[in-house]
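Removed from the display is one protein chain of the complex; every other protein chain stays in position.
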Amino acid sequence: MTAARRALGVCYYPEHWDEALWLDDARRMVEAGLTWARIGEFAWSRLEPEAGRLEFDWLDRAIDTLGSAGLKVILGTPTAAPPRWILDRHPDAVIVDADGRARKHGSRRHVCFSHAGYLAECRRIVSFLAERYGRHPHVAAWQTDNEFGCHDTVISYSDAARRAFQDWCARRYQSAEALNRAWGNVFWSMDYGDFGQIDLPNLLVAQANPAHMMAFRRFSSEQVARFNRAQVEIIRRHSDAPVIHNYMGRFLDFDHFQVGADLDVAAWDSYPLGFLLTRLGDDEARCARYLRQGDPDAQAFHHDLYRAVGRGRLWVMEQQPGPVNWAPWNPAPLPGMARLWAWEAFAHGAETVSYFRWRQAPFAQEQMHAGLLRPDSADAPALAEVRQVAAELTDMPEAGTAQARVAIVFDYASAWAWEAEPQGQDFDYFDLVFAIYRALRRKGLSIDILPPETATLDGYRVVLVPALATLPEPLSAALAGFGGTAILGPRTNAKTSEMSLRVPLAPALPGLDTVVARVESLPPFADVPLADGGAFRRWFEHLEGRAEVVERTREGRPAMVRSGGLTYLAGWPDDVALDRIVARACADEKLATLDLPEGLRVRDTATHRFVFNYAPEPQDFEGVALPPAGVSWRPL
Amino acid sequence: MTAARRALGVCYYPEHWDEALWLDDARRMVEAGLTWARIGEFAWSRLEPEAGRLEFDWLDRAIDTLGSAGLKVILGTPTAAPPRWILDRHPDAVIVDADGRARKHGSRRHVCFSHAGYLAECRRIVSFLAERYGRHPHVAAWQTDNEFGCHDTVISYSDAARRAFQDWCARRYQSAEALNRAWGNVFWSMDYGDFGQIDLPNLLVAQANPAHMMAFRRFSSEQVARFNRAQVEIIRRHSDAPVIHNYMGRFLDFDHFQVGADLDVAAWDSYPLGFLLTRLGDDEARCARYLRQGDPDAQAFHHDLYRAVGRGRLWVMEQQPGPVNWAPWNPAPLPGMARLWAWEAFAHGAETVSYFRWRQAPFAQEQMHAGLLRPDSADAPALAEVRQVAAELTDMPEAGTAQARVAIVFDYASAWAWEAEPQGQDFDYFDLVFAIYRALRRKGLSIDILPPETATLDGYRVVLVPALATLPEPLSAALAGFGGTAILGPRTNAKTSEMSLRVPLAPALPGLDTVVARVESLPPFADVPLADGGAFRRWFEHLEGRAEVVERTREGRPAMVRSGGLTYLAGWPDDVALDRIVARACADEKLATLDLPEGLRVRDTATHRFVFNYAPEPQDFEGVALPPAGVSWRPL
Partner (left out) sequence: MTAARRALGVCYYPEHWDEALWLDDARRMVEAGLTWARIGEFAWSRLEPEAGRLEFDWLDRAIDTLGSAGLKVILGTPTAAPPRWILDRHPDAVIVDADGRARKHGSRRHVCFSHAGYLAECRRIVSFLAERYGRHPHVAAWQTDNEFGCHDTVISYSDAARRAFQDWCARRYQSAEALNRAWGNVFWSMDYGDFGQIDLPNLLVAQANPAHMMAFRRFSSEQVARFNRAQVEIIRRHSDAPVIHNYMGRFLDFDHFQVGADLDVAAWDSYPLGFLLTRLGDDEARCARYLRQGDPDAQAFHHDLYRAVGRGRLWVMEQQPGPVNWAPWNPAPLPGMARLWAWEAFAHGAETVSYFRWRQAPFAQEQMHAGLLRPDSADAPALAEVRQVAAELTDMPEAGTAQARVAIVFDYASAWAWEAEPQGQDFDYFDLVFAIYRALRRKGLSIDILPPETATLDGYRVVLVPALATLPEPLSAALAGFGGTAILGPRTNAKTSEMSLRVPLAPALPGLDTVVARVESLPPFADVPLADGGAFRRWFEHLEGRAEVVERTREGRPAMVRSGGLTYLAGWPDDVALDRIVARACADEKLATLDLPEGLRVRDTATHRFVFNYAPEPQDFEGVALPPAGVSWRPL
C-alpha cells in the first residue's frame, strides 16, 4: 500500500451559524493548518424542510466558501437525523425498544433500519446530494450517515423489524422445519409452523433460545450493512470521491467488517476521556490516573481495528478537543493531549484526523461539548495544539504502516454469541480481547487486528484467537499451516454456526488432541490459581486429551496445552498470567519485547518508532524525557 | 407411614434425540442403577404439532423402549411449554407483567393461569395423555406441568387475570361495600362502586393498599391450585399411578400446601450451586466457601418443606449433576457432591432422586446444563457417583423418617403479607425462617416444617412460629395447649386476615400478657444490641405488658417475654442471639444438641444418623473422618 498524506480536519456545521461568519471561519481553519472540513451530516431539516421542498442553496454557498478558502469538503449524508415530517409520513418507522416502547422524535437515530419507507426517503435525499455534489470540485470525500448504531439503535423490535426478520429467516432456512431443527426448537415446544409465527426475541419470560438471539443479531447487523450499501451505491453512481463511515468506540452491535467492505475508508470517532469513564470498565484508581489522558491502549486498539475494517485506510473523523458533554463526568484533557491523540492516530496509519468540532455550539444537546473555538469564537485551548501538529506534519507527512508481527482475530459475531449465552455474567468478549491487546502493548508490540475471514497468516509470528465462537474454515486451514505460535481459547470454536455446541466437542482443532470436557464460569471471588503464578478468572475449562500441557492450575489440571505452534488456553488469564503467556510466545518466536513503564506506549510504523506518555508524570524512555502528554519519534 | 423404597431416576427427552439412540440410552440407564425415567413434560409441540393433529406414536415407542429395558416411566403433562399455535388461537392468553407488557412465545411458561381458553387447551391435551397412558403398564407416575411459577409467572396483570380477580372478589366479599370495608378503601378515596371497577394493583403512583395486594396474591396463588387441580382430576379419572408436581427452591409466589393437597407426592428440583448464588442472599465469603457444594442447609430445608407439602411423600425430581446454565456463574460441583446431595435427600425422606438430565443437549437454552452424559454421549463425571449411590442403595433401600422434636411453621401467605408491607425493606419472611432453620441445624437438630393449618403439636418439644402474619385459630388453640416451648414473633399474628392491624394489638396470644406497642424497622447500620450478646437486626418491637422478660436489649427494653412455654420474640435475632435462644429452648426441653463445625451437618431418620460434610476441607465427627463431600451413616 502506498502511504497516504497525513492531514488534519474539523467538523463544521454551517447551518448552525450566521452566514456572515462562514468566511472568517474558513480562513481561520486554513490558517490553523486544517485541510478538511466535514459538513452536512445533521442538516436534513434545513436541506428539505418539508417533504419534497429542497433548499440546497445555502449548502452550495457553504461548500463554495470553504472550498474557495482552500479546504477540502467531506460531505455527510444526513440520514442519522431524520426531520420531524418523516414521522408524519411514516409513523411506524420509529425504533421499538426491548421493552416494546416506541421511541420518539427529539434527538436523532430514532428510526428503524428495517423500515422500507424510511429507507426510500434516505435513498431520495442521498440521491439529491450525490447528483448535486458528486462531481463538485470541493467535495473530496463522502460520509454515510453518522455513527451507525449510536445510542443503541441497531436493534429494534418494531413491526418492520419483525417482518424483515421473518423474511430473513425464510431466505436463510427455506422451511420452518429446517429452522426448528437448526435452532433446536423442540427443546421447549418452541417449534414454528410457518415463518409468520416467528417473533423477535424480546419480552420472553425466560431466556431466549441462543440460536434465536444469534439469528436476530446477525439479521440486525445485516440491516445496517444493507442500509449503508444503499447509500454507497447511490454515491458511487455520481462520484469518484472516497466513501467513508465514522464508527464509534467499543461498539459491537453490527459487523463493522461487513459494512466496511462497501467503504473506501473506515473512520472512527475518538473520545478518549468519555470512553475511559463509560466503555472500558476500569476501576477507580485507573480512571483517576488517566482521567485527563484517556486509556493508553483504547485509541491504539480502535486505530488497529478500523485500519483492518478499512482494509488499510483509516481516518479519525471526530477527535475530542476538550471536555465533552455526554460522559457521566467530563474533565478537560491535559495540555498536550489533543496533539498526542493525533500523533497516536497517525502512528497507527490514520490519513486524516478531524477534530470535533470547530466552534462550540451554545445551544441544544451538545452545548457543553468543547470545540476548537469557544462559543464566543475565541480560541479554545486545543487550537494551539492543532497548529503545532499541523506544523509537525510538514516534516512528517506520510502515513505508512508496516504489517505487524503479532495479530489478534476480532469477531463481532462472537460478541453477539457470548451476549446471547454468557454462561458467566461477566464473560464479555471485548473485555477479553482488550485484556490481551493491553498485555501485548505492555510489551511494546505493534499489533494488527484481523477479521475472522482471514485466510492467510503469512508474515505473523504470534496470532491470538480468543473466544472466537465459530472458527471459519479458511482461518482453521491457515492455522493448521501456520509456522508461528497461535494461541486459541478459551471458548474458541465452541459453537456451530447455528449456536449449538459442536459434537465432537470443542475446540476440534486439527492436530491438537484436547477436548473441553466441562466448563466452569466463576464469580470474582473464586479465581483458579495457576501453578506458575497468576490465575484464571471468570472462566475455566476442564481439558481432556493427550496434548502437551504448557500451563497447569495449582491443583494440577491442564490450563494451556499445545501441539507444535497450536496452543489452547483453557481459561481467562489475569494480567500476571497474560504477561507470562505473551512473553513465552514472543520468546518462542524470537520477537523482541519491551517492559514499558505504566502509561508509556510505543508504536512502530514502517519507518519510525513513536513513543507516547499517557502517564500524568514525566517518564524517560530510550534516553528521551517525555513530559505528561509527551510524544517523541525516531527513525527505525 | 410405611417407608417407601429409595430409588434413582433421570430426566429424559426422547424427542430431542434420534430414535436410534433410545435403546442404548435405556440400557445405559438401567446399567447405571436407575429405576425411573421422567419424560414428556416439554413435548407438546411434538405431540400436537397443530391444534387437533395428534402424534403420539413416537411417545408410544419411547415408553415401550424405556419400559422394556426395565425402567418405570414418570409421564409429565406438557402444559409448561405451550406450542406456538396456542397463541394463534388465544392471542390474549399471554402473561402481562407488572409494567403492563404482554409477554411472548419463545421460551416457556408465558401463558396466564387465569386464561380460560388456555385452560381448556390444557384439559384437552391432558385428557388425551391420560386416556392413552392411564393404564399403561410402564407409566408408573404422573407429573403435572413443570415448576409452576418458574420465571416469575404466577402473577399476571392480563385482562384475563383482571376479570378473574373481579369474580374472585365478588365471591369473597359479595358486595363492593363489604370489600371497601374489609380493605379500608375509605383511606384515600379508593372505594369501588362495583366489582367491575377493581383493577390489579400494578402501575399505581404510590404503594398499593396492602389489603388489595394481599387479595391479589391469594387469588393468584389459587389460580395455580385450580390449574393443577384440573389436571389431577383428569389424570385420576384414568390412572391409579401417583400424581406429582415438581416445585422449585425458595419459591413463594403460590401456596405449595394448597397445590400439594391435590397431589400424592411433592417433588422439587434441587440445584444447590445455582441456588447458592441466586436465592440465599449469602455474602461473598460464604458463597466462595460453598461455591461447589451448595449451602449446607438449603437442600435440607426444602426436603423438610416438601415432605410437609407431600404429607410425608417426597421426591427430588431434578437433581443437579454438574454445572448448570442459568446462574450468574456456573461452577462445577466438588467430586462427590452428586452423591452427597442424593443421600441428604434420602435422609430427609425422599423416595426417589432423579437427576436432570440424561444427556446434555447441544442446542437451545440449556445447552450448557450438564447431564449424566456429555453431548457426545461420553460419561459425565456425575455418572460414576450415581452408580455408587445405586450400589449403596442396595444396602439401605428403605426411606423412613421419624417425627422430629423441633418444628417450624412455614406459611406462604406470610411471605406475601410482608412483601405487600415490608415496613423495613429487608424484612424478608423466607430469610427469617431460614435463619432460624440454620440455627437449629447448627445444633444438629432434625426439623419438621409445619403448615399454618396445623392443629396439633403432639410429639414436638420446641415449635417456632416466626412472623406468621395471621395465626389461624386451630394453631392458636394447639399453642395454647402445647406442653413444650413455643417461640413466636417477631411480627407473629400482627395482621387480620384482611391485612389490617389487629385491635386489641398483636400478638394477642391467650395467656401471654404482652402487646406490641410500637414497631421499628432498622437499617443494616443500626442494630439493637441485646444484653446477653448478639443483637436484633432489621426489626424491633417495643413490648408492653407484664409477661416475664427472658431477654432484654442492652438499653433495658424487653426483647423476649414468656408465660409458661409460650414465648414471644420482639425482633429479628442475629446468629449469636439465635444460637442462645435455640440452646435455651432445647435445654428447657431437655433436647440433646450438638455443636457442629461449620459445614458439617447431621440428619437423623427413624433408624440412622447421617452425617454430611459440606465443607471444602476434611472434618472428623464422632470418630469418623469425612473428606469434602463426604457422607457417613450409622444406626441410631
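Order of writing sets the chain letters: A and B. Residues in each chain are counted from 1.
Definition applied: a contact is a pair of C-beta atoms (placed from the backbone, for glycine too) under 8 Å apart; a residue touches a chain by one contact, two chains touch by 3 or more.
Bear in mind the structure is a predicted one, so any value in this text is a computation, not a measurement.
Considering the full assembly, A:His105 is the residue among A:His105, A:Arg311 or A:His608 that touches the omitted chain.
Contact with the undisplayed chain is limited, among B:Trp183, B:Trp416 or B:Tyr460, to B:Trp183.
Touch with the chain omitted from the figure is made, among A:Gly9, A:Gly67, A:Pro82 or A:Pro507, by A:Pro82. Contact with the chain not shown here comes from a single listed residue; of A:Leu23, A:Ala178 or A:Met368, that residue is A:Met368.
Subunit A residues in contact with the hidden partner, per the touch definition given at the top, are 15-16, 42-46, 49-50, 78, 81-85, 88, 95, 99, 101-110, 150-153, 277, 284-285, 287-288, 291, 322-323, 325-326, 328-332, 360-368, 370, 374-376, 378, 380-381.
Where subunit B meets the omitted chain, the residues involved are 99-100, 183-193, 197, 199, 201-212, 421, 423-425, 498, 500-505, 517-523, 525-526, 542.
Note that only the chains that are shown with their structure count from here on.
Annotation: 47 Å between the Cα-based centres of subunit A and subunit B.
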